[in-house]
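With one protein chain withheld, the remaining protein chains of the complex are depicted in position.
Letters A and B mark the chains as written, and numbering starts fresh at 1 in each.
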Amino acid sequence: MIRLPQRETKSLLAIHGWSAVCLGLLLYVVIVTGVACVFADEIGDWASPLPEAPTARFPSGIDAPLRTFAESVDPSQRDAFFAFPRAGGRMYAQFHHDARDASGKMVEHDIAVDIDPATMQIENRREGDDDALAAADRTNAISNFFINLHVRLHVPEPWGLLLTGVLGLAMMVAAVSGFLIHRHLIRELFTLRRRRDLLSARDAHVVAGTWNLLFSFLLAFTGSFFSFASSFGVPVMAMVAFNGDQEKALETMVGNPPASDPRPATLANLDAMLADARTRTHSEIYYIGIEHWGRADARVSVTMLPPEGELLGTTYVYDGPSGGFQYEKPALGRVPSVGGALYGLMAPLHFGNFAGVLSKGVWFALGFAAAYVALSGMRLWTTRRAAEPGWRPLTRAVAGIGHGLPLALTAAAAACFIAQIADAELEPVMMRSFLAVLALALAACWMVRDAERVSRALLLLNGVLMLALPALRLLAGGPGWGAMFATGQFAVPAIDSALIIAGLTCLLAVWRATAAERGARQALRFEQVRG
Amino acid sequence: MTLLLSLSATLPSVLALLWLAWRDPKRRRTAGLASGPAVRRLAVIVLLLPGAALIALGAWAELLIWAGLSSAAGWLFTQGLAVPGTAHRSAHHGR
Partner (left out) sequence: MAGGAIWLPKGAAQINNLLLPVLLFPAIWAVLFFYASLALRLRRAYAVIGIICVLQLVLIGGHFMLR
């Protein structure tokens, strides 16, 4: 039990409540999309599988199409290159290069392709900045949409990242202050009173919050680090230590500063380097990065997935022109360091992707609990102030977004398949459907007196739509379960089944809530008759 | 291996949690059930021991999975064992 003087408890309660009221709804959006993003890779594999599962993350023979792609790119635009498998195992390969536009402003210019791992065909070449590449990416449309919403709420750089960073800080404040104000942390760990009143609403929020406390803190901390590091932290450090040269700052942090040698030189065979990296550790290749492709100072970094039972993978560095192994390094820095290790831990702790589906499943559950804590907290706040008319807009917004947001996300996924059938652009269609559904949900909560009834209708719609998603996927030309089982692509049947179970759960919840309400009404009538 | 180790660490903890939730005095009092002697200390040891073992082994990935699964299970048990409303008047009415 934590004993705090009353004054501190009071101000902490105010901090807890007001940070939630001001930022809670946006934070709820970030958490809910984050829960979906845990399985972003699997969602890609589910939405756009290939007929054949790739033999490995980096199948042998990948050197040839990557080389063809590189030769099609102007040498001046080959500063940085990276590649890793995305939806269905398609190899995503991208050159990145910073250029100055007519007005002298720095703009990023990227060139990307997908490579079919079975046929080694280069497909879907696209150029432009990050947003342009994402918009032209049809196979990762659903996961990109969710990721963009989670990372920056679709707000342009750098404001989106700064916003989600602040939301992460708010979540941290909520976790810490919630911990400090809850006096009976251990004693009430298992007590949840189920009645339709304030006390049970409070119990629901507090119990979920207590069980989820550590992970909420962890996710908030690592999340706000990711938001602030690139949008604020690195620029500030670059300003202080490198006179504002961010590239120099990053180079120093990565610990891979190449001695500049711009003479042209052919890159050695990548397949050989990848094969060598595989012999050095018991894990698969995560991604590869190449600096200065086609120059004498080219350097190839092969980053490995964490070996079984570990959180961090390692990186092997090869000399580009000779293909010879040079050294092993951590993610940041040339040799292990406190900062480098802490940085390395940020990603596995935030994404929960260190032990495949097992750890992702756990992170999904914890994220779901965090979303429940956020929503039940806002419900509690508004229920307590139900009598005050000033709070009614917030009450309605909470009701509308609470169940409207999951529905809008399902609708966006459904819209993606429908747009595929209609051969339309995916991203705008998804965005419009998402916003339209959210607006309709809010409007319904605004106009209908009984917000509870609207919530139930939204949940019902979400259940129906979830059940419809596998059918829509098939209608959009997606493969059936038989073919996917035969080729070992289990993401497709797994996510289909998860959607069906989730859809049925929604319907069951609606049915039970309706039955409970009918029971309560009958009991009330009985009381009246008897009285 | 990760799967095996994390699940075998989680199983005793989950069972201990179930026992703790079932015998929890505050929960039973609120539900109007008799609260007999709860062997809480032993259950808490069983709950935390796998975590300590994983730390000793340096199995950090398994430790995270164990912690995540156990806390999710704790929440689920509490939800599942939620006590229906009783006439019992609660002394401290929320905050």
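Definition applied: contacts are C-beta pairs under 8 Å (C-beta built on N, C-alpha and C of every residue); 3 or more make two chains touch, one makes a residue touch a chain.
Everything numeric here is computed off the predicted structure, so don't read it as measured data.
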| item | value |
| --- | --- |
| Neighbouring displayed chains - absent chain, whole complex | A |
| Full-complex contact with the absent chain, from A:Phe82, A:Phe325, A:Tyr343 or A:Trp481 | A:Tyr343 |
| Candidates A:Ala118, A:Val234 or A:Val448 - the one touching the absent chain | A:Val234 |
| Of A:Thr252, A:Ser283, A:Thr383 or A:Thr487, the one touching the omitted chain in the full complex | A:Thr252 |
| Option from A:Pro117, A:Gly178 or A:Gly333 whose C-beta touches the chain left out | A:Gly333 |
| Touch list for subunit A against the chain that is not drawn | 8, 11-12, 15, 168-169, 172-173, 176-177, 220-221, 224-225, 228-229, 232-234, 236-237, 239-241, 249, 252-253, 255, 330, 332-340, 342-343, 346 |
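Just so we're on the same page, only the chains that are shown with their structure count from here on.
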| item | value |
| --- | --- |
| Distance from subunit B to subunit A - Cα centre to Cα centre, in angstrom | 29 |
| List of subunit B residues in touch with subunit A within their complex | 1-3, 5-6, 20-21, 24, 26-27, 30, 59-62, 64-65, 67-69, 71-72, 74-75, 77-79, 81-85, 90, 93-95 |
| Residues of subunit A that touch subunit B when the two form their complex | 13, 181, 184, 187-195, 197-200, 202-203, 207-208, 211-212, 214-215, 306, 308-311, 349, 352, 354-355, 358-359, 362-363, 365-366, 369 |
